[in-house]
Structures are given as structure tokens and as C-alpha cells.
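With one protein chain withheld, the remaining protein chains of the complex are depicted in position.
After this line comes subunit A, so read on.
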Amino acid sequence: MTSAVSFARVSRHFGSVRAVDVVDLDIAPGEFFAMLGPSGSGKTTCLRLIAGFEQPTSGSISIFGERAEGVPPYRRNVNTVFQDYALFPHLNVLDNVAYGLMVKGVGKPERQKAAEEALSLVRLPGYGARRPSQLSGGQRQRVALARALVNQPKVLLLDEPLGALDLKLRENMQEELKSLQKALGITFVFVTHDQGEALSMADRVAVFNDGKIMQIGTPEDIYQRPKTRFVADFVGSSNVLPPDFVQRYSGQHRWGSLRPESIRIGRAAKGDGVAARLVSTNYLGATTRLALDVDGLRLHAIMPAGAALPKAGEAVVLTFNRDHLHLMDEPA
């Protein structure tokens, strides 16, 4: 089966900056694919390479089997939902949505009907006559989505589309985007710096750092089995354990990771475990985050709300299921 999007050793350099550095990537048709990474990690440049706003310095990109280098954005069957939505302020909502069809020469009644349908799809029926300036942030986001989807793209690119929305709205839109993607069967490529968003929505996640892909995998893979210290730390703030520490519990001299929620805390007197000192507690509502000190190594643990907690400064014993200690590929 041909990939929806395929990168073969793609690099994009800006002067001496390697924004994208030898990236290989295959996105399957119909997949919900997330590109996750801190700002400046190259994820947005990758998205712009697919859209055609950037050209690779080296390597090749194909979209559904067709070579994409040198093909301008307007000849690609790919549409983008921009971070700032980029709605046209001089057009009303209906004309905004119908824009893609208008420039392709679709007749007025036909394109307006298609635009109305697209607006219904994003649950904004009857908003056609309004100006973008009269809409809320969430509504503008839906218009941007409708404007892209009306062209029936083979791949939909989303550049941090939920970044400007408040928390509640963002959670709703996450569910909505996911069900929309399932219903339409279009390949979605989604850029975000929010690991929770990537894990909850995507079928597969690529974690970017310094222009390189650190790891590609399902959300479970990325979360449970990080390959490098960077992935462990960036996705879900896992405890990164140095080789000497790991050797004591697994017998192998390798870097390891341990999820904060895998750690149990007990009173110092009771049973065996790792002797530690509780440095501080951080109340987060549903959970409490503990900072622990183990011979100079700082670890974090998460306790459910209501659990009896020792006081800061007290000596404690921490235990964990050794199966939860994940060994990473990172060289020791």
C-alpha cells in the first residue's frame, strides 16, 4: 500500500540551522498522525514541507506515491488548518469556506451548497453570512476546518489548531476532531507541543527534537516504552534513571525510565525499598505530585488525591514494580 505521506532522508536547512535533519517518515492512509515536540524541534517545518510552503534541501517527499518536490502548494491535494486560522477578513464565512472551490472555477450555486454542507459538518450551519470578526475563537477554528475540508483533501494538515482555545473548548474539539477524522477517513497530520493532546488523539506519534525524529510509535509505545531520555522526559515527565541506578534493580547497565505513577511510597520503618527523602508535595487537584530525593537523584511520584502522605523532609521508602522499570536504547 502506498503511504499517504512519505519522507525519505528529508532535510531542510535555513542557513546553518538544520530545521529538519535527515527525517524518514511514513504516514499510512487514513491515519491520525501527530508530530510532537518542543518549539523549534522541526515539526512545523515538516508540516510546511508537506503543504509545499517549504522545499526540502535534500531528500524526497511523496504524497500518495507522487513526488512532491517542486510542486507548488496550489497544485497539491493537501489542505492546512493554520495556527492563527488565517481566515480572510474581507469575506464572509460562506465565501471563506467556498474560496477553494471559487478559485477552482466551481459555479456559484454549487460551491455555496458545498460550503453550507461543510459548515454543517463542523456544526456551524447558518453562520455563512457572518464575518470572521464576529465569531469566537472556537467558531473561527471550525470555519478554518470547514474551509479546508470542503476541498476534499487527501491529507489534512493541522498546525497547533487547538493552541489558542481555552481548556474546556480544547477538550471538546479534541473529541470532535477525532470523530470527524474517523467519519471522513482522511489522513490527518497534526502538529502539537502538547503531549496530552498527541497521546489522546493520534493513532501514531512522532516525537521531534532538534530537527530529528526521536521515536515514532503508538501513544502506548511512546508513553510506556520511550527509547531515549528526551522522549521519556518530554512525554509525561517520566523519571529518567541513570545506568548505575538501573543496574541495581535490573542487572543491566543502561538508562531507564520510570513513570511517576509507578512509584509507591511507604514509611521508612516498613519493609524494604529505596530509601528516599520527601522534598516537597505539590497539590494538583485529582493527584498530588511528590518530589523525592534518592542520594542526590531527584525523582517524582504521583499519588491519588486523599492518600495519606508523609510530611516534607521525612524519610520514606519507595517501591515500584520492576516490570515498570523501562530500559531505554540510550547509550549508557
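To be clear about the criterion, contacts are C-beta pairs under 8 Å (C-beta built on N, C-alpha and C of every residue); 3 or more make two chains touch, one makes a residue touch a chain; residues count from 1.
Convention: contacts and distances are computed from a predicted model.
Missing chain, UniProt protein name, picked from "Ferritin-like domain-containing protein", "Spermidine/putrescine ABC transporter permease", "Cbb3-type cytochrome c oxidase subunit 3" or "MoaD/ThiS family protein": "Spermidine/putrescine ABC transporter permease".
The missing chain, though absent from the display, is touched by one residue of A:Y99, A:F208, A:W255 or A:F320; that residue is A:Y99. Checked against the full complex, the candidates A:A51, A:L145 or A:L158 give a single residue touching the omitted chain, namely A:A51. Contact residues of subunit A toward the unshown chain are 51-53, 72-74, 78-80, 82-84, 86-90, 99-100, 102-104, 131-133, 147-148, 151.
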